[in-house]
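The complex is shown incomplete by one protein chain, all other protein chains being positioned as in the whole.
On to subunit A.
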């Protein structure tokens, strides 16, 4: 399929380039999320079996087949387990495929990981960035070629993200992969990504696109039907960008959005859409379920159970999508339904029915058991008469006779469910107690739903300790936990997260209940109704009720700005008192600017404000001394200020800011307006043109607003005459 006959010279060059540098990939073996808890408290997500094979093997097998030559596996949570697994696997022994690990104990986000990798100086050219929970069979050649060609023309094209058409329904994202709906704007010709909204920030009924986007692009495609595969082709700059912007944590929410909003550096992100190949990321239990089914239904070929792509066991594909390993003890009366995988060494009792499920190795399934849509890992014992529906059952679990798992249940490692006990829907059971909220202060900082941390040392060390002390501790916890999961059971039922049931069903392996489905769609409609109601009164133009929406955001913006101003002031004062270097202040102010989403004009205004405030706060008796203070401060810091005065606009902003100060906050300056203006002019902070532009702008203002213009009349006249003489 991937016929790449480098017809033109450009193509050949690109291929040559490809050959020169080994193709590298970064595989993040930590999702920096908590969606697979409680399972991930004991085993890292990338080692969880997906159709009886650890997820990371899918990712590595794909990278190898796609021509990647060097992979850096970044391990953080349970790093020892990941490294041990890789050591014992065959991955370290592949020809032309070098796998090495990078370990960290304190990274809490993808951003931290990339900053650490940057410091190691291991990446030499364009690289593939994926997480260890990616299942794909896409060829990379075409995407890489496009990326490199764009790079050669435009050095700012730093990243290409892979997207895929998802099924054409308004709620596909939620019903299929359990992820938030995604809105993207893409230039249809250049494939440049112009807008990205993966999480409805607030439940606004509209998407706001900057009108300026249409200046450069005659046409923009807006998509709600694409899926982000989280496979990125990056240039080395991506790593340094993460280092420069130390507040970037999340790949999409911070990095992608940061670059899209930042029009100063002009970095660009492009998309590559795949059509016939498969790519998806296991983000939560729902996508675990969906992708498992895709694998069983062979969408991911050649990564399917009966093809040995890595030490997995010989499995035979039988009729109706049923896979059976070579040694399965199957009772004659057991019924194995379609799309089911049975692992090696598993025995199944009589009259047991299994359908749409995956059963691991060495499991013992009793008689009269019904298993539907479940994922049963290794060494699980299911006694007679159990009923399991849409559940995940981890290694070593024992279900005593007659126990029932309702849809959405998750049993973590070695849990024992007592006789006849019914595990309620969506409940999660673990031998470990649910961490109390205070245990992880840091988590709160990033715990907005998807980017919590597993990697904090206290937790990641638990499993090791657990293994050591398991024998002694077990009886203890057995006694305490016994009552929670029935007679003779062992395990704690975790209380549900903040969202309670509300959120659980979204990410569960169980299908979305019909009433929820209706609800999702209704919310989509409701959002529209809210936005429309105000629109009905008097839409002044083709726009949606700018008034009603803008009022809020305007106020927010003002609030934001005053916070921003305070923070800039604090930063500046710290710089003054602690003698911080200018470069560092610039870096800090820039990061403030990004986090408040303001422009460099705002920075200029805020910095100038801080300086003038400093001058007026410095003790003085007479206005003359105040002017002296101003002169001292400005002379000392003008270099810093100049850094933000890149154009006339910013300089005018400074004058306007000063006017505002004179009128409102610092009336002391009122009589000194012209003197200070003159000073700024003499110090080359402000050019003559800015002053003249400001003056002409003010010319049209109301009389009351011309106070300072009149004060400065003579100065402006002098400037005018001076410029005329020059002519």
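Here, contacts are C-beta pairs under 8 Å (C-beta built on N, C-alpha and C of every residue); 3 or more make two chains touch, one makes a residue touch a chain; residues count from 1.
Here, contacts and distances are computed from a predicted model.
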The complex's invisible chain, by UniProt name, from "Translation initiation factor eIF2B subunit gamma", "Histidine-containing phosphotransfer protein", "DNA primase large subunit" or "Actin-related protein 2/3 complex subunit": "Translation initiation factor eIF2B subunit gamma"
Sole residue of A:121, A:153 or A:211 that reaches the chain not shown, by the stated touch rule: A:211
Touching the absent chain when the full complex is considered, from A:80, A:191 or A:223: A:223
Touching residues on subunit A - with respect to the absent chain: 168-171, 181, 183, 185, 188, 200, 204-211, 213-215, 218-225, 517-518, 521-522, 524-525, 527-529, 531-532, 535-544, 546, 549
